[in-house]
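In what follows, a structure is listed as structure tokens, so that the remarks can point back to it.
The complex is shown incomplete by one protein chain, all other protein chains being positioned as in the whole.
We just call them A, B and C in the order they show up, numbering each chain from 1.
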């Protein structure tokens, strides 16, 4: 069964900026979805900001294995209730790939618990992404590095938690570096942040970038099923303790009472 | 200069439950503050829920090196604006010690980006905390383990991110285990979660617990000063790039413009 | 294509101890290999200490995706040259599952860089393994915990490096705890340490243990191919630098010279 993937995109700049609409006539989401579907093992649909629930209804998310996120112009327009809905699905095991300016999306900051800030420059300079972890599945099939001739610069410090693994580190022509590929796990959900993708450059048409995105979806996919109890704080009464014990001492909660949250 | 510490407590059960008020006539915060101050290198004040800004004004937090957090009955009563204020100070370098039922506090969930759920049982059973990382400063001066004869059980899975280091793992009489001492870093802020401390038992009068708390405050204290730029996403214009480059290609942002957030 | 797996066993106690030979008439290796092969996606052969090269010739290892290791009585009998050969294949991407008393095997200590010590007691007591990371592929299909009625106790501190992820924590009847399932990566090689398996008990006939072993082999398998350059320290001469630079200043090495190792 293919990996069921949704590519989410704001889809704002494609409607308002000529350069972006020429780069991505089908929208960034359309281009990425096509790249993901190219080898048959990933089935990629799309969702955008203006749709009902931003295209992320509970029903759609329930059947989504991996969500890819691109946003930049209007992170604030994403409703908090949708952010929480996505976060819950990530904790239950849905993979999440956050792209480029998505570092400041509500969902990424929500899951990182840190500012996710960085420095930046829009000068069309050269970026060279070095594979620092060649055995990682997200780097499969790549050479020692690949280049993007025109990209926006993102510079350190990138105020995210120490990652589980660092896959890519970028060199920029203007003298900066950036940890460009970082993995995390939250609950049962695998999360990958991937730096490139400024909308005024044709980054998502690049063959190496497409390969990384497919690898990332495959890596993020957790086939072990939905961990729906990840949100629960169940009481285990004395008579259901794994070992026989007797209750002792004073109590705050009455038998059968739920705890405070 | 002593480490300036604030012990924050809801201070609800002390006012409403006879067992708790007998355990902690000065409040949980008072008992912990006294324990922290016992060796002279920590200067511990207190703050509680009913105070203005819950006792956590911007001015107080600015001069706070480490914040200790105990809450249980009414996490929701903590105002979101105070939670964000505390989170910002953590990212800038203030240490944070989260105790027991604080696993469900707004501030801990905010910084972890995960549900922070667990299972529980209030039966006054025996807890034995094993030191799994004897070289860690938080375990300094302890033996291989220490016991609390009466404690609430917390059981795995504890849905938090993989920690930077695991310091303690608890054995419970009823058959469960729990990762009882976990370290994290968010921005420049060191965070320690420490499990024991159910309010109906005299846990914070225990000498080993007091030692752990003092060790934790010393470990969490980051003397490198406030990293106030952790929240910023500065533009680095072409003429201030570390290496000389020339601007190329199309641009989304005008010169001097701030980025989107 | 099935995952090509070798189950390595000392095969000493099976020949010398009646209890062990009754538990494992086909040897521990035979029992584990049968468990691994049960669902068809793993093809498990075996190798033992007395064989030429301990059954681990360079040729066999080259085609091995995952190696499973059980040893106890005579770790020292394993030749250092074979240990290095196995270590190299791990760095190149071969998975490694280290079982029980293998914590003191040469290969595990070699890859951890630490003592890998622990405390122990052979009293046939009850072990309960809690899943602390339910979304991890190694825990797929398990309940919240599983029990082994008779096992040797291993107690903390387990002097290994902080793992990439903790999957299981054990509760012991005698009062100890142990981090029973730990993951690591060295080079391109995924490593899993799994605690149970004392030879005087029938542990490897347990259905949950068999499930964990199959899950672990699938998780450890790295299909990205052999990273054979992981051992190299190549010189990149000036004329092959990614960016054009000119050589400056004094030099220690002559052009084309290999570096020191």
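Rule of thumb we're sticking to: a residue touches a chain if its C-beta (ideal position, glycine included) is under 8 Å from a C-beta of that chain, and two chains touch if they have at least 3 such contacts.
Only a predicted model underlies this, so the values are computations on that prediction, with no experimental measurement involved.
When you scan C:153, C:169 or C:210 for touch with the missing chain, the hit is C:153. Within the whole complex, the absent chain has one touching residue among A:169, A:212 or A:241, and that is A:169.
Taking the complete complex into account, C:91 is the one of C:8, C:24, C:69 or C:91 that touches the chain left out. Taking the whole complex into account, chain B touches the unshown chain at residues 93, 128, 134-137, 139-141, 145, 147, 164-165, 171, 185, 187-189, 222-224, 227, 230, 242. Mapped onto chain C, the footprint of the missing chain covers residues 13, 17, 19-20, 72-75, 87, 91, 101, 104, 110-115, 117-125, 150, 153, 155, 157, 159, 161-162, 164, 173-176, 184-187, 198-201, 230-238, 241-243, 245-253, 259-261. Where chain A meets the missing chain, the touching residues are 128, 130-134, 144, 155-158, 162, 164-166, 169-172, 175-177, 179.
Here is the rule we go by: only the chains that are shown with their structure count from here on.
Just count the C-beta contacts per chain pair and the biggest one is A-B.
In this structure chain B contacts its sequence twin chain C using mostly the same residue numbers, the overlap exceeding half. The chain closest to the protein's centre is A, with centres computed as averages of CA atoms.
Averaged Cα coordinates give chain A a centre that lies 31 Å from the centre of chain C. Each chain gets a centre from the mean of its Cα atoms; for chain A and chain B, those two points are 27 Å apart. In terms of their C-alpha centroids, the spacing between chain B and chain C amounts to 36 Å. Of all residues in chain B, those touching 2 or more other chains are 155, 157, 162, 164, 175-176, listed in ascending order.
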